[in-house]
Each structure stands twice: as C-alpha cells, then as structure tokens.
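Yeah, one chain of the complex is gone here, protein chain that is, but the others are all in their spots.
We call the chains A, B and C, going by the order they appear; numbering starts again at 1 in every chain.
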C-alpha cells in the first residue's frame, strides 16, 4: 500500500478536535481506548459530544476532566468496581453536562442504523417508559436539534402498517464523527480481528466518519487475510491505526489482560468530588505518557492481570478483591 | 442434553409441510440444501411459498417439480452454468406461479428485520424502479395480503423525519415458517460454524420459526464451543440437525467441494421444457436416495470437485468447462 | 433429597439467590444482568435447570461460564458458549421473542412493577443521577417473564417511581403520560411482564389484569403486615402463600464452593 495508516498516540488524539461527536469500542469496563482517552485529557479536549451504546470507565475519565458537554447513551458506571458514574452524576446535578437517555437496545439499534446507512431504526423496546417522556428530550430543550448533526426529534411513534404489530418507536441513526477503537489485532491496511465478544464494535466502526484503531499489536495484513472469515472490521473502514500495548488499561481485553479492578475501585472512590478527580488525574494522567504510566503500574501488577492464553482471562486476578 | 435434535433426511423433509413459507441457506449456487430439496420432490411437496434473499439451482428444482406456488425474491439462475431460471420462466409465462419481485438488498433487509423481531425495515434502495410499481404487487393482485402470513402491503413510502434524508421505502419483515440450511459443521446441540462467506445464513436462521440444519459433519458440541467467537448460529436457534455429506451437490461448499458446473449446465440445458425436467427428475431424483445419488455421480467426479484444504476450492475443477 | 438449611446457616443474599434460581424453568432461555442475577441463573444451571440457555447482553449466547464473570462483558463469559458476538445479536434475539425469562435489578419499584434505575428525584433536577437504563427496559420489554432482585427499603417500594426506566404492568402512554395496561401499548410484542420481585423482605408477584403487585411469600422472620409497612403503596397481602423456601444445603454448597468462592457477589455467613 502506498499510504500508511499508522499514527501516534498524540496525533490520534489530535484528530479528535474540540466539539467532535465521539464514540468508542468495548463494553462498560472492557476494551476501552484508555491510552487515547488519557491523551485527550492531557490535550485538554473540550465540548465533546459522546454518543455511546453504553458508557464506562473511559466516560467517567472524560467527564471528570471536563472534556464532555453532551452525553447521549444509556448507562455509566464501573460494574463491580463502582456502582455508578460519580463524575457524571456530579456534573448532571450541577447542570454542567447535558444527558440524553435512551435504552441500551435503542442505542445499539441507532448505531446499527447508522452503520447500515439508514436514517433511523424501528423497534418496540421501552414503550411506556420515561425514556419516551416528551418533557425529557434534553437536546430538544437545549435547542440543539438542528436536523443535521443532531436529529430533529429524539424519537417518533408510528404504527406498523404491515402486520398490525402495534406501536413502533422510530429512533434516529447515531451519527458520529469519530470512533476510537481498542482491539487485539489490526493489520497494516486496517483489517481488524477482535477476539471474544465484539460488543458493538463492527457497527460503531462503520457508523463513524473517521475510525481510529489502537491495537495491542499491529500484525502483517497477510496474516489476517489468510482467514478472512475470522476478521471483524474491513480494512477500508479504518482510517488510522496505532500499536499501544496495554492501551485499554485499566479496562480489560479478552485474551490479553483482565480489568484492573483495584485501579477502578480507587478511581471510583477518589473521584466522587472534583478535587478528588483532579488529584487522581494529576497523579495518573497529567505529566505522564503511556510508558511512564506503565512503569508506574509496575510489572507485578500487570503480570497479575495477564490473561492465561488457554482461558483468555487471568486466573490470578482476584477481581478487584473485596 | 436430554433431547436430541438429530433427524433424518426423510423426516427433515416431512417437517416441511404443504403450503409452508420456506427459505434456505447459501447463495445462488453455493451451499444449497439440495439433498433435502430432492427429498421434498420425492415426497411430492406442494403449494410452497418460497421467500428467499435470492434464488438459485435449488429454486429451479423445486419450481420445475411443481412444488412452488409463490416465489418471493429477486433473482434466479445458475450463474455461469445457466443464465436464467428456465423452469421459473416457463411457469411465469404459463401463470402457474406467482412471482413477487423485490431488490436483493430489500430481500436482505427484510430478513434482517425479521431476524431482529422488527415488523419492517427502512431503506433507500431501488427508488424510482418498477419494483415499486403499485400495479406489480402480485400478492396483492392475488388477494393474498392478509396482514398475518403475508404483509398487508408490498412496501410503503415515507419521509425521513429525523435528518431530512428524503424518501424512504418501508419493506415488511420476511416472515418464514422454516429455514433449511446446509453448512460445513453443526454441533450436537445445534451450534453452527460456517466457514467462508456466510451469505445471509445468520439472518435466515433467526428469522424462521423452525430451523433445520443439514451439515457435512456433526461435530462434538464442545469442539465448537472452544472458540465461541468463530461460530455463526446459536444452538437454540436450531431445531433439527442431520449429517449428510455432499448434501449441497450440485451446488458447492467453501472448503469442501466446488460447484458441479457440468451437472448444472446439463440441468439447465435439459429442463427448458417440462418434459425435460420430468425426465431429468426421473433420472436423478425419483427412485433414488442420497447414497444411490452419490454412487451414480461416482468417485472420479466427486474427487475432482473436492476442495484443496489450503485453498478451500478445487484447483482441478474446470468450472464446468466450455 | 433436598435438605433445607437452618436460618443461621445462610444469609439474605443466599436466600434471594436461591429464590431467584427457582424462578427458572429447565430448557428456558434466560437473559441475565450482572451480579446476583448471574449467580442465581448459574445456580439454576447447576441444579434443576441444566438445559437452560443463558444470554449475556454483551454478546454471549448460550453461555456456560466455568467461572463467575464479574460482568457480562467479562472474558469469562465466552468459555463454553455457543456463540460470542455482540449486543446487536443479543437484543435482536430478545426482540425476536426468544427470551423466556429476564433477570434484573432496580433502585425503585412501584405498585405496577415499573422500575427505576435512572435517577432519584425529579429527572430535570435530580437528587442523584444513577447508572441509567442499561438493558433493563429492553430485556423487560421483550422477555415473557421478568424477575427483579432488589433491596427492600420503604423509599424503594413507592407508589410511583421518579422515572420509569423499565416497564411494569401499567405504563405511561405518551404524549399524555396516562397509565394504561402494558398490553395496550406493546401490541404483538406483548409477551408478559414482571413476574416476580424478590426483595430482601419477601417475594412479590403481580395480578396480570389489574397490574398490581401482591405479596406472595414472606422471607423467614418477616410478617405480611411488616412487609406492607415497608411499602409506600397499599400492598395486597391477601394472597400470601407462606414463607419463602429456605436454601438447601446443596444450593449453598454450589453458591459458595463452585460459583462464588471469592464472595464477589454473595458473602459467606460467618460461622459461630
């Protein structure tokens, strides 16, 4: 190939400009592109509009650091290691962030529609809930529904004309500028192979206008192309690639390393206040780079998280202890 | 598992009763469940309503044998080995069959909607074509649109309310009673692993109320479950399984055997007339069973079709010759 | 031969887990959230329902994890599964109508089984923003039955939840917001609704016609009137069947020796 897709951590973060509509690979506390998230915080990115199938630890970092103006999704927390998103909660209470709530399936179907080039999806989920309360259309209340970057309506109701199946909810395609992915392997030309559950990665990568893939390893493209039926994302759907080992830490990666539960627990515990967040960021993000971050974590900690290659998880990791 | 999903060729065909809405695995002349198709013809199945992402050689056999009342799809032929569906053409001209035409993407999206439990799909394909000519709603003309087994409308137009994307075509979910699949491997509990392109198999299996899987081999379920991320169809989506080596012949199967182009060419050439079809069926289907059919084909022919396991196709097969 | 444990041999989490496990029928397809629901289902899988099929939201289909995952995205989910894919598959399968039973949690529940996991207080001026819906409304919308496991506090069993995250038997019809029976709204997607709430006080069920919650069994040591007083609405206690069945020794062994030896979700009862 004549043009390389390779980039660096710093440049990958620079592609994501202030005000971008942004989404991510992974699921809650698994395969989140943390190294790029930390770099965004270092670069003081502002006014991001996160549109996510569901949030997770990476959301809490970005929200805590003040990078996010709008969060459009359905869930945020650290699973077992932090029962809700303390930073988001604080900013919601202080009205420093706009939250637009959908259901999980709605968010998934919104991305599937965008990935398929359809302007909206049809579903019957969540009928009768406050997710469809017209008073709770927060982007509408904020006057942001321009029908271009943000859909004219949060949703619409209609009836099934074909089988009399009843009320249907129409939900707009999740249009995003950039998807930032963290995966096990990417080839030189952009082909991605995800091992284990792929969550909503294929839809997210295809929905975005620009897709950045951070991988544990960049592998020869021919290696992946020997078994095309095992690959997850097509070469031409990926615009930029970079290799960054342990780039998902403290979130986990199937077959590579477990979630660092102790780290997330500490983050959750220490970042209930803004001062706590700033303190945590000063310790772990600002003034660091990815290598110094790994050095700070140290070998014993990382080897403890390392997955057993027959089991694809770490039999040593005590899941964050009690 | 307490209850076995295993069945026989004869019983598999018996599950498909007269009048069933039926669909298939594969693509045109690849991975079609031919052994079951032949058994259906032997059992003189009638009044079938085929709803297919696209047709192929199996369609031509069923249509030629008079098993089919309605064919709802977008394409039929034998690719290089027979440029159109001569049996379907003949029966269309004689008004012995109702044909409902959609586009290929519409058929695919109709199955995707059914598989996802949505009553319809939204697309912008084929706008302005005669596929949407209201005069050409053949199931409507026949008075068959009951809104239950067959959708009330062939399609509906609407406008995108979210992004001003313009005209949208709504197309009803492809509701089918039975999907008949032909794949490389199925486990004892129904898990399917397809190698190579999976065409529309995942959607088709999920859309159908009953799914029958004929495989080259039934393998230990644990074998497939060791790499869950390489499997294609979930155990509980499959109701009946059977092992039938070379069950796709004369169509091909990735990694196992090529299309028998000479066979299809002969079929196409000989079945332009009903007499020709009946003659062909008497020679190859009636009075035969799968083993006698294979014996009749003979070893040299089948070994010539056998795929090279490094290439997944046969380097010997001359693609039907000239 | 099921020997039931004595009160001092098990904790409340054990009781909830076992009660929840008994809601599962064999051969059922079950959609489970993270935490106690996951342990309850794996308990059923290891006792009376070996053929149940487990779906994890993140994309594990017919899963049989040999070790308890800490969440549905966990690498522990895949091992032994029929297929590991993603959320589009999981929710499509649910919307398609495959799911017999959903297992969920909640912060607040109302008399109709509407559940809130979004916020405490006025949505526009929340006292506390919670995690949000996650797949709670989706699993609950599509499953034939849903079981909720909840902490029982009077502030959590309310007449109307602050925010309906997940639909009960009577839900809001928009744009007006008047309560209607779930059946009216869901059309052909109506397959059932919440079938049980298992709280730290008792097991509650619903009259499917009125949509109202009633007390089914009291946990050992609790009386119906005590439990009614723990609700902000007028709980129907006329249909109580008795006491919630205690865990068996075998169930306790499986929970603590096989499923959750590290006490990730279920603490061991201190001997002594």
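By our rule, a contact is a pair of C-beta atoms (placed from the backbone, for glycine too) under 8 Å apart; a residue touches a chain by one contact, two chains touch by 3 or more.
Everything quoted here is computed from the prediction, not taken from an experiment.
*Asks:* If I'm reading the header right, one chain is hidden. Which shown chains does it touch across the whole complex?
*Replies:* A, B
*Asks:* Among A:49, A:206, A:240 or A:256, exactly one should touch the missing chain; which is it?
*Replies:* A:206
*Asks:* Which residue among B:34, B:108 or B:212 touches the omitted chain?
*Replies:* The missing chain is touched by B:108.
*Asks:* Among B:69, B:160, B:189 or B:216, which one is in touch with the chain left out?
*Replies:* B:160
*Asks:* Touching residues of subunit B against the unshown chain: what are they?
*Replies:* Interface residues of subunit B facing the absent chain: 26-30, 53-55, 73-77, 79-80, 83-85, 88-89, 92-93, 99, 101-106, 108-109, 112, 123-136, 157, 160, 163-167, 196-203, 252-255, 258-259, 261, 307, 311-313, 318-320, 322.
*Asks:* Tell me, which residues in subunit A touch the chain that this view leaves out?
*Replies:* Against the left-out chain, subunit A lists 1-2, 115-119, 187, 189-191, 206, 222, 224-225, 228-229, 231-237.
In this section, only the chains that are shown with their structure count from here on.
*Asks:* Show me the overlap between the contact partners of subunit A and those of subunit B.
*Replies:* Looking at subunit B and subunit A together, the chains touching each of them are C.
*Asks:* A-C versus B-C: which interface comes out with more C-beta contact pairs?
*Replies:* It is A-C, judged by the count of C-beta pairs in contact.
*Asks:* What is the distance in Å between the mean C-alpha positions of subunit B and subunit C?
*Replies:* Each chain's C-alpha centroid was found; their separation is 41 Å.
*Asks:* Please report how many Å separate the Cα centroid of subunit A from that of subunit C, as a whole number.
*Replies:* About 27 Å separates the centre of subunit A from that of subunit C.
*Asks:* Which residue numbers or ranges of subunit C touch two or more of the other chains?
*Replies:* Those would be 60, 78-79, 84-85, 88, 91, 94-95, 142, 188-189.
*Asks:* What are the residue numbers in subunit B that touch two or more other chains?
*Replies:* Touching at least two other chains: 116-119, 229.
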